[in-house]
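Take a look at the structure below.
One protein chain omitted, others in place.
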Amino acid sequence: MSEQAWSEEFKLLRAEVSSLVKTIPGAVSTVVLRSGDRSVEVSWTHQEAPVARPPGEPEQPRDEVADPELRSVVAPLVGTFYVAPEPGAEPFARPGARVEPGQTVAIVEAMKLMNQVPSEWSGEVVEVLVADGQPVEFGQELLRVRVDGT
Amino acid sequence: MSEQAWSEEFKLLRAEVSSLVKTIPGAVSTVVLRSGDRSVEVSWTHQEAPVARPPGEPEQPRDEVADPELRSVVAPLVGTFYVAPEPGAEPFARPGARVEPGQTVAIVEAMKLMNQVPSEWSGEVVEVLVADGQPVEFGQELLRVRVDGT
Amino acid sequence: MTAPPFRKVLIANRGEIALRIARTCRELGIATVAVYSTPDRDSAAVRFADEAVHIGPAAPRRSYLSMPGPIEAALRCGADAVHPGYGFLSEDPDFATVCADNGLTFIGPRPEVMAAVGDKAKVRELMRAAGLPVLPGSDGAVPTLAEAERVASEIGYPVVVKAAAGGGGRGIGIARNAAELPRVLQETVALARAVFGNGEVYVERYVERARHVEVQVLGDQAGNVVHLGERDCSLQRRNQKLVEEAPSPGLDPRTRAALGEHAVAGAKAVGYTGAGTMEFLVDEAGTVTFMELNARIQVEHPVTEALTGIDLIREQIRIAAGLPLAVKQEDVRLSGAAIECRVNAEDPEADFRPAPGRLEVFDVPGGPWTRVDSGFVRGDTVPPYYDSLLAKLVVWAPTRAEALARADRALAEFVVAGPGVVTTIPLLRRLISHPVFAAGRHTTRFVHELLDG
Partner (left out) sequence: MTAPPFRKVLIANRGEIALRIARTCRELGIATVAVYSTPDRDSAAVRFADEAVHIGPAAPRRSYLSMPGPIEAALRCGADAVHPGYGFLSEDPDFATVCADNGLTFIGPRPEVMAAVGDKAKVRELMRAAGLPVLPGSDGAVPTLAEAERVASEIGYPVVVKAAAGGGGRGIGIARNAAELPRVLQETVALARAVFGNGEVYVERYVERARHVEVQVLGDQAGNVVHLGERDCSLQRRNQKLVEEAPSPGLDPRTRAALGEHAVAGAKAVGYTGAGTMEFLVDEAGTVTFMELNARIQVEHPVTEALTGIDLIREQIRIAAGLPLAVKQEDVRLSGAAIECRVNAEDPEADFRPAPGRLEVFDVPGGPWTRVDSGFVRGDTVPPYYDSLLAKLVVWAPTRAEALARADRALAEFVVAGPGVVTTIPLLRRLISHPVFAAGRHTTRFVHELLDG
């Protein structure tokens, strides 16, 4: 790599560090750049006592990934994922659709057999994570369902 | 990878960090991005107060082995340990005897050479740990000396 | 370098044999696809392979025994061939057929050959017709108790009742006299139905004290067959092999030559292709009888590799690709002696109960003529869902006595430790240093007599 190219890379890595430091509070203690296969590493020191959470505030911000009401429908076997019973047909479950336990929400085709994938939950489809016709592995997340409030 | 492409990649990596930081409470201590084969790594600190030792209690129970005033004279090589210059002669140093640095306290015979073992310390011989005529290894404890108080 | 026989091979197996196959593929310039169940996610074979596909949960029925997983994984990754290893789907003719239907070369014999040799009653008849010695017994399956009684009284007690769909010592019952036969027959039929889904059984004379001697064969698609000498697998416990070796100690040269000829004749008679094992019994009088033909690579194949210098996985792959055998019978040279010890996570003190767990220490032996095939490294966890094989230790030496000393040395430096983990290492050391075994005077009953006698 020419000197100029790698100086360019480091400039970009440094820019990443700046962004991180602006985002996360605390006194920075260590920064590691690297360039082979890229890397940025930033450490902060926190000598002060851990900040107490104001009472009443939820333990976790409500966000999609950690939402305790979100459940995954996963592939029961290796094969090809289909959203609908046949090409051009209405999808089993679009985002926003309500589903019930046992209701087919997708198909995984393996060895020319169409394996219906049922929902285990009652709730609302939030997201379909795999595109129609794509290969999936066993256990791969296919859809997310927000289960009905308990 | 073009500059733009990798800046794009880092942007996505940073977005992941933001999500994580929002999700999980605590003071962030380290963030690692990377790009070859992708990576995000975030560490948080959680300081517990160190357990305080009751004042006045010693750091270690006082016992002979740990006696800060006891020192060992060890074998400088493999061979046979002798307490005296020749059979029947007066030992170099019995328990209770005073020794000075450089003073011979024993002999280790190896390949028919008599290797004098000097004390490194000024003090009183407390114990002779090996019987006359016994084989010793390198580094084996031969005598213990209580060094003069400092 | 010549072009590799395949571009990419999917390995439809796990553990040491999956890694073993991947190693040879790598050496041949063939890319590999591993498949794995959930607990095998971080296994050595998965780490070593070029690609890996998650095919199911822990239960073999839903992962390694299920056909769609490896087939779909092979298609998705663009593999052109499938190696089934041993166990699981390796002897299932339907799997070979499904591979072919999906344009994938199955690395093994043709499905119809697999089906024929998978029926132990049928293959017995095929071999008898080919002139091989078989034990006195029924002509094929015995349909009724009356027929079984007629055959048994003709050949004399004790007799063994065997499931046609069994093999490898599974699905057999011994009747010592006429009074026992109805119960043994009924139990064996019931077991065969339950385990193999096929209640057909046949009857043979039971040989109490014999040696289990098997011959490795290779057959190519042009009809050439060679044998690579025998292996002696007489150190067994309840038909599970513990130690295998070659050559078979105390076998006289005439018997050895006869075994080789029988093996080649038998394999040719069924049109066998690929690597296969012809199993024989050799009784105390030196009489040889055919037992079964295993249509797959055998766990103990490294013993033969050590004596011949021939990589059997390589030959399987080459044969499946349509290449002719690289060796002629006269080129096969058997040199020295080799012993394989199966190091299992089992507790011999507790009736060989599996004792898997995390391998906090797993220091394998090394040095001269010491081969270790294992699917584990230190820090791995042995999952409880599959067989308990931790490692195969294979040593070679110019003579059997030296090979025994070497095996004992290597076992002595094999250190395995972890919570709950117990291994067969102490038992293996005891067995191979026992005077009866050292003298080569043991039979398949030896371990039983030593431990339970």
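Annotations
Order of writing sets the labels: A, B and C. Residues in every chain begin at 1.
Simple rule for what comes next: a residue touches a chain if its C-beta (ideal position, glycine included) is under 8 Å from a C-beta of that chain, and two chains touch if they have at least 3 such contacts.
Only a predicted model underlies this, so the values are computations on that prediction, with no experimental measurement involved.
Put simply, the missing chain touches B, C once the whole complex is considered. Check C:Arg170, C:Arg378 or C:Arg445 against the missing chain and you find that the one touching it is C:Arg378. Set against the missing chain, the residues B:Ala84, B:Ala110 or B:Leu129 yield one that touches it, B:Ala110. Where chain C meets the chain that is not shown, the touching residues are 1, 19-20, 23-24, 26-29, 48, 302, 305, 309-311, 313, 335-336, 363-364, 366-374, 377-378, 396-398, 401-402, 405-406, 408-409, 412-413. Touching residues on chain B toward the chain that is not drawn are 77-80, 110-111, 113, 135, 137-140.
Assume only the chains that are shown with their structure count from here on.
Of all chains, the one whose mean C-alpha position sits at the greatest distance from that of chain B is C.
Chain A and chain C have Cα centroids lying 45 Å from one another.
Measuring from the averaged C-alpha position of chain A to that of chain B gives a distance of 48 Å. Chain B and chain C have centres, each the mean of its CA atoms, that are 53 Å apart.
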